[in-house]
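So, subunit A:
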Amino acid sequence: MPSDPHASPALDTFPRLLLHHAEVRGDHPAYREKDLGIWQTWTWRQVAEEVRALACGLAAQGFERGMRLAIIGDNRPRLYWSMAAAQTLGGIPVPMYQDAPAAEFVFVLNDAEIAYAIVEDQEQVDKVLEAMPSVASLAHVYYDDPRGLRNYEGVTSFERLQEIGREFDRAHPGFFEAEVAKGRAEDVSVMLYTSGTTGKPKGVCQAHRAFIEAGRGGCEFDRLTAADRILSYLPMAWVGDHLFSYAQAMYAGFTINCPESSDTVMTDMREIGPTFYFAPPRIFENLLTQVMIRMDDASALKQWLFRRFMTVAKRCGAEIMDGKPGVPAVDRLLYGLGSVLIYGPLRNVLGMSRIRVAYTAGAAIGPDLFRFYRSIGINLKQLYGSTETCAYVCLQPDGGVRFDTVGIAAPGVEIRLTGNGEVMVRGPMLMKEYYKRPDATAETIDPEGYLHTGDAGVIDADGHLKIIDRAKDVGRLSGGAMFAPNYIENKLKFFPHIKEAVAFGDKRDRVCAFINIDMGSVGNWAERRGIAYSGYTDLAQKPEVYELVRECVETVNAELAADASLAASQVHRFLVLHKELDPDDDELTRTRKVRRGFVAQKYAVLVDALYGGRTVQHIETLVKFEDGRSGMVAADLRIADAKTYDRAAVAAAT
Partner candidate 1 sequence: MATGARQIGDPILALEGISLSFGGVKALTDISFDVREHEVRAIIGPNGAGKSSMLNVINGVYRPQRGTISFRGRVRRDMNTHDAASHGIARTFQNIALFKSMSVLDNVMTGRNLKMKASFLEQALWIGRARREEYEQREKVEAIIDFLEIQHIRKTPVGRLPYGLQKRVELARALAAEPTLLLLDEPMAGMNVEEKQDMCRFILDVNEQYGTTIVLIEHDMGVVMDISDRVVVLDYGKKIGDGTPDEVRADRAVIDAYLGVAR
Partner candidate 2 sequence: MSFFFEVLIGGLLSGIMYSLVALGFVLIYKASGVFNFAQGALVFFAALTFVGLGELKLPFWLALPATLAVMVLLAFVIERLMLRPLVNQPQITLFMATIGLAFFIEGLAQMMWGANVRGLDLGLQDEPIQWISDKTGMNISKFDLAAAGVAALLVAVLAIFFNRTRVGRALRAVADDHQAALAVGIPLRQIWTIVWGVAGAVALVAGLLWGARNGVQYALTFVALKALPVLILGGFESVPGAIVGGLIIGASEKLAEVYIGPFVGGGIEGWFPYVLALVFLLVRPEGLFGEKIIRRI
């Protein structure tokens, strides 16, 4: 097909792609936004015009090549256009997280030496103006939505900027084309700031080539075409959104849809019915919970149908979608019936009727959750990547989807594992550098051009990458086998009964674990079987509860045993803690990550007991209560053994 971008080599910058689409599919909808009650639509040709006016406007205002343009706000077409406009002028758009407070703006604005900013509305304008005094470079602020800004001094409206642009364009014919022509694939096309969980955020500089290659790889991998549509609702500053809503859209020429407001996303999703969708695991989780809650007050008949057909779906749904052979005709029939009565309607109410490809990433996703969506016919897949790699390293191929891997190396990507299992990647999608941070850049990208992801992983028999932990957390058992605590803990936490888990084993002969039961689900479980308990500590020590936990642990062991590199780290002994791990007691971070080291030494007694082979251990702990008072919790903790499997046996079994 002639309209296939990579047919002609010239299309190596985003502005060129934009003009290309304006030419070959000028009347195809490029952007939609729910505004004034309907989906306002802009075709590629119109977008090209808008961008042209905007670019000229910026130029007229003195924006020059290499300058950086801050872009702050919810997903709005005009903000996406602003990126293209900046790129046309050889400038670098810097999308920023719109929900950050003014104080956090200051750092990025200074670090990127921002002089020009295009922001969404009064809220953002206020924050930027608040930051302005402490940002010497910042001089020009433009806003999209004029509401409430009539009497603001020193800020200019988007319309005005474009008017200026059109005049400038008339005055300097050919300027725009010339600017587009100057662009080179190696030029930095965007600067995305890493959220910076460790230390200050770093500006990741990505070249046109990187994102275009990533976009192209993704589109070809999932056969995305101009006919597709995506709902853009995740922060523009996040690499994923830039890949899906900008790079891929610019490559394939499909339609971007911007919701009316952040609290109408669900309804807007239902109206648009995207064919291509991304969401972090928690969103899928929330959706599932909503479904379950709604179904609870549905009529008996519906509930029965739902249960009945969900079991069918669990049994064969995913297989049927993957076109796997060997699904009995009866099941196929039932599934067909189910998709009329339940699955179809369910996809419909979720707004997922038309989804061809849905991705999730960013955190470990529970197997049940993952299976649910796939079983009702939603092609949910996982990918792996980071800001430094344009969110583009591994993708799960249709038919080759597994919940515990992140798929195979994406087109054009080389993956290699270091001795301690750290994942290293090389390819066109790698970042150029961290802005003004040669040191950090050097640390991350080695002389061979491999980028150290900082994640530890294993590559299984059929080439699927499995991310198991942060590399720095990975240790070794005294036997020499790799020990990845997070991986084990996550596996345990996927069970609804287990809230938190802490695995020990570094420099020890075997793996042992602390468990926190989930008060909610275990509580219900206990009530259903009439087990009386006074509180968490009491419930935690019930023999039945230990049995319950043991089952979970042993299931995990079985799974671990199946994997050569992890078989050694099966959990031999465990105990259920007498109190819930709590950020207030510094046992968890505010983001609820276990602070393993701290826990280990706080409960040294228990750890010793685990490895000392004792079956019971008394412990007293100081705890802080909600109201700030603190008190003692004392308990005799039972310590249990869990069955472990030797690999051969499991291999035989499966």
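In this section, a residue touches a chain if its C-beta (ideal position, glycine included) is under 8 Å from a C-beta of that chain, and two chains touch if they have at least 3 such contacts; residues count from 1.
The set was built so that all candidates are chains of the complex that A comes from, given by their letters.
These numbers were taken from a predicted model, which means no experiment stands behind them.
Of the numbered candidates 1 or 2, 1 is the chain that subunit A touches in this complex. Subunit A contributes residues 35-38, 147-148, 150-151, 260-261, 263-264, 267 to its touches with candidate 1 in the complex.
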